[in-house]
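Could you have a look at this structure, given as structure tokens, before my questions?
Only one protein chain is missing from this complex, and each of the others stays in its spot.
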């Protein structure tokens, strides 16, 4: 009996492009299964034995934590440009498209951003409600377990939590405190 | 000609309690004005010469940055308890009241929290919309100027910004990206 | 058979001042034990039944999370003042002392800060190496479990982790990347 675990990345595009595979198992098991793994992986790479059983999904989990951070980095940057009062009305799609070539921030995620913005430049049809499927949470918990700071991944997770909340108790607490010490007016609850 | 600047803290309560004063000026100027300053300050302290002209407001500015962090610390903690699924329905006012005596987190802000919660235990009448009056921003800018990390004060400021936004472009970007790579469903815009 | 759990706060000072007690148990159990609990608690309060068994330590855990945030808020503020190039050499102890009276940021922790700085104004005898005893980690995990953002408590935890690290792999990665894309010089390893 031998065990193997294989984390995968590439989203719905993996079917066409091959799946990036992160495989946890013993060396001999890996060699035995290599033909099968190579069939699933992209033609030109995207395959690694990460270590013993379990390590494949550990690496996949961290991969997704990194993904959260990359996504949030772009999201923040585009929001700063979108809301700029100094240069209002800049074309987010044109900027994303230009950054795709030659720039330091070019990436596959940026390719997707440029494509998504070309379909709906103001993202008018999308609500800013962002789910998470667990890997970000687990990456933060792994970081805490290892006593490693992970502010970027953690905040990317918290930004998703916050996107799903409205009129939070924490914010009400702040407004109440400001009223208490400074007499600052509070806004009453939305009708 | 001599200059003096004096930052103050204590909110609307200063009128009754005296104002904590942070005074920037030369030593001799301070001595000259001391009777006046002592009249304004609380009877038992709350008065300091911080250094040369300008330093009084610098210290007051940082004071307010610290205040942002203290407020946000309480707000986060109470929100975690308020939304606890393990122990639903805990009495925030009773907890705040108990913490006021003997605990490590007792403070004047906590006194105000207990008082505010006693008037409106669910904060039902208050909207979670939090203004800022500039000192938090300036503290962050001072930290950046000095190359000093200030994550707590900065996040306390950002939490206020976020409280004033709805359905942000950044969150729409994230939802769009997730849809692009993973085929994750997006929620369409609220009607 | 009845269960009760009681979290406590007050540090080594509890022996003299009484311990702030957060008690989880049924109402009848609480009433039964009240004389004992009142003996341990401060004379003038600092005692609360938080809910069913287990809730006492949950509230104590969050209390410590809040404590991390309060501590970090002060630490950040004093560091910004200590390292100020605009107003070098300000007296941290004098400022802490003044803030204790009348200001919005007065608290028991600030009393301790003023006392600590009076003994060693530059903190020359203390290394910036900060342990943690678990409650901060658990508070962050509880927040993640409840899908509640907790940036301040989390960063306060990460700042402690970071205080115990030197020359991190993350920072080496950044220096390496900057060298790769920009030809920016790297510093070689310390001898």
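Note that the chains are named A, B and C in the order they appear, and that numbering of residues resets to 1 at the start of each chain.
In this section, a contact is a pair of C-beta atoms (placed from the backbone, for glycine too) under 8 Å apart; a residue touches a chain by one contact, two chains touch by 3 or more.
Given the structure is predicted, the values throughout are model-derived calculations rather than measurements.
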Just to verify: which one of A:25, A:150 or A:186 makes contact with the chain not shown? A:150
For the chain left out of this view, which of C:75, C:98 or C:150 touches it? C:75
Using the document's contact rule, name the residues of chain C that touch the chain not shown here. 11-13, 71-72, 74-76, 78-79, 82-83, 109, 112-113, 115-117, 120, 123-131, 151, 159-160, 162-163, 166-184, 186-190
Note that chain A touches the chain not displayed via residues 9-11, 14, 17-22, 24, 41-42, 44-52, 54-55, 58-59, 62-63, 65-70, 72-74, 76-77, 79-81, 83-87, 89-91, 94-95, 97-110, 139, 142-143, 145-146, 148-153, 155-156, 159
Considering the whole complex, not just the chains shown, which residues of chain B touch the missing one? 104, 137, 140-141, 144, 147-151, 154-155, 157-159, 161-162, 164-165, 170, 181
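Rule of thumb we're sticking to: only the chains that are shown with their structure count from here on.
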Per the contact rule at the top, check every chain pair and give me the one with the most C-beta pairs in contact. B-C
So, what's the distance in Å between the C-alpha centres of chain C and chain B? 16
CA centroids of chain A and chain C: separation to the nearest Å works out as 30
CA centroids of chain A and chain B: separation to the nearest Å works out as 30
Check each residue of chain C and list the ones that touch at least two other chains. 104, 148-151, 155, 159
